[in-house]
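Okay, so here's the structure we're looking at.
One chain of protein is taken out of this complex; the other chains stay put.
On to chain A.
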Amino acid sequence: MSSASIILRRRFLSGGLALTAVVALSACGAKTDAAGSSDEAAQADVSGDTVKVGLLNSLSGTMAISEVTVRDSLKLAIDEINASGGVLGKKIQPISEDGASDWPTFAEKAQKLIKEDRVAATFGCWTSASRKAVKPVFEKNKSLLFYPVQYEGLEQSPYIFYTGATTNQQIVPALDYLKSKGLKKLYLVGSDYVFPRTANKIIQAYAKANGMTILGEDYAPLGSTEFSTIANKVKAAKADAVFNTLNGDSNVAFFKEYKSAGLTAKSLPVVSVSIAEEEVKSIGSQYLAGQLTAWNYYQTTAGAANEKFVKAYKAKYGEDKPTSDPMEAAYTSVYLWKAMVEKAKSFDPEKVKAASDGITFDAPEGEVTVDGATQHLYKTARIGEIGTDGLIKEVWDSGKPIEPDPYLKGYSWASDLS
């Protein structure tokens, strides 16, 4: 090698180091920002004739496929409330921030909403990783987050209201359903982060106590699009059903590969807990027809409240837009917050929390009730089958709202989990 190119390479190396250092430094800067500098509770700004609320969703990146629709339904609820007079006589002014499918960004934006915009409450987050990232920010600033997505349970932050299902309202009923159908050999596939890993721990414990076997457990990085090996493994394992906790558009690649491997809903059904109507639309119903999902709400759920919600949503965002469970939970969460604030006659988070127990709302999924002790909701569990038209048809429901049990204290097999 000539001396000229050695010098070139050295300059290249030192430059590379400098670049790394700059990137590392800027990352540190972001971290201190997110952690915040003062300990005092943030005061929401409610002096004017409007009250600000934060909407914190991924509007870009791998989770945007799901989270944009949640932002849209939050806006729908806010518009409806504003049209009927607002909350305590104040119009709601939403401040939307993009979490960009990146967990530190979520923490940063949460800090910004609380400290700079001085919002009265924040609505949003989807993945558990993003919720875990913002949880300390909300707790430290004593500000409220309404979290609208089903999750893995085993959590009860004093400053978060969980309006999606916890495990005993979604995953456990889904397992009960599989057991009742005689599907006892399961294969677990999930994205590699906190929700799928914890959910699968719960499934393992359930299986052990209920005579079911888990033939394999595979995780792919969030956003991964290479699923041919996992499909081959699933096929070779000869399971009765697949329990799918993949999130975001990894599902697109997974179901394409699933079909390519010659697997179908008839030969090997997949139960998914993160695929709702919106995801069905973008994955393509030809890949999903016949597969099962577990949720608390479908667009097809009967009831006047749902008809009104679906109609209003389509009128605002377009006839071809479906409604889904997290969207419904998000929509409901704004109304629940309004009811809590009106009962407390204050926007103060402590007073809102104190007023929360027993608040009910005639939600699109049916009546929901806030359990003040756990800050979760009583919700009805529903199993659905995806149709060729992209809608989900209910095949089973729990009959009545199930009491939330985030730590699964009422289940003996779950005693080792928390």
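FYI, a contact is a pair of C-beta atoms (placed from the backbone, for glycine too) under 8 Å apart; a residue touches a chain by one contact, two chains touch by 3 or more; residues count from 1.
In the analysis below, contacts and distances are computed from a predicted model.
Trainee: The complex has one chain missing from view, so what does its UniProt entry call it, picking from "YeeE/YedE family protein", "Branched-chain amino acid ABC transporter permease", "Nitrogen fixation protein NifT" or "PadR family transcriptional regulator"?
Mentor: The UniProt record for the chain left out of view names it "Branched-chain amino acid ABC transporter permease".
Trainee: For the chain left off this view, which of A:61, A:349 or A:366 is in contact with it?
Mentor: Candidates A:61, A:349 or A:366; residue touching the omitted chain: A:61.
Trainee: Out of A:48, A:158, A:221 or A:358, which residue would touch the omitted chain in the full complex?
Mentor: A:221
Trainee: Touch as defined at the start, partner being the missing chain; which of A:70, A:252 or A:402 qualifies?
Mentor: A:252
Trainee: Among A:48, A:85, A:158 or A:262, which one is in touch with the chain left out?
Mentor: Of all options in A:48, A:85, A:158 or A:262, contact with the hidden chain holds for A:262.
Trainee: From the list A:210, A:232 or A:360, which touches the chain that is not on show?
Mentor: Hidden-chain contact among the options goes to A:232.
Trainee: Considering the whole complex, not just the chains shown, which residues of chain A touch the missing one?
Mentor: Residues touching the hidden chain, for chain A, are 2, 4-5, 8, 11-12, 15-16, 19, 59-62, 64-65, 68, 98, 192, 218-221, 223-226, 228-230, 232-233, 236, 249, 252-253, 256-257, 259-262, 282-284, 286.
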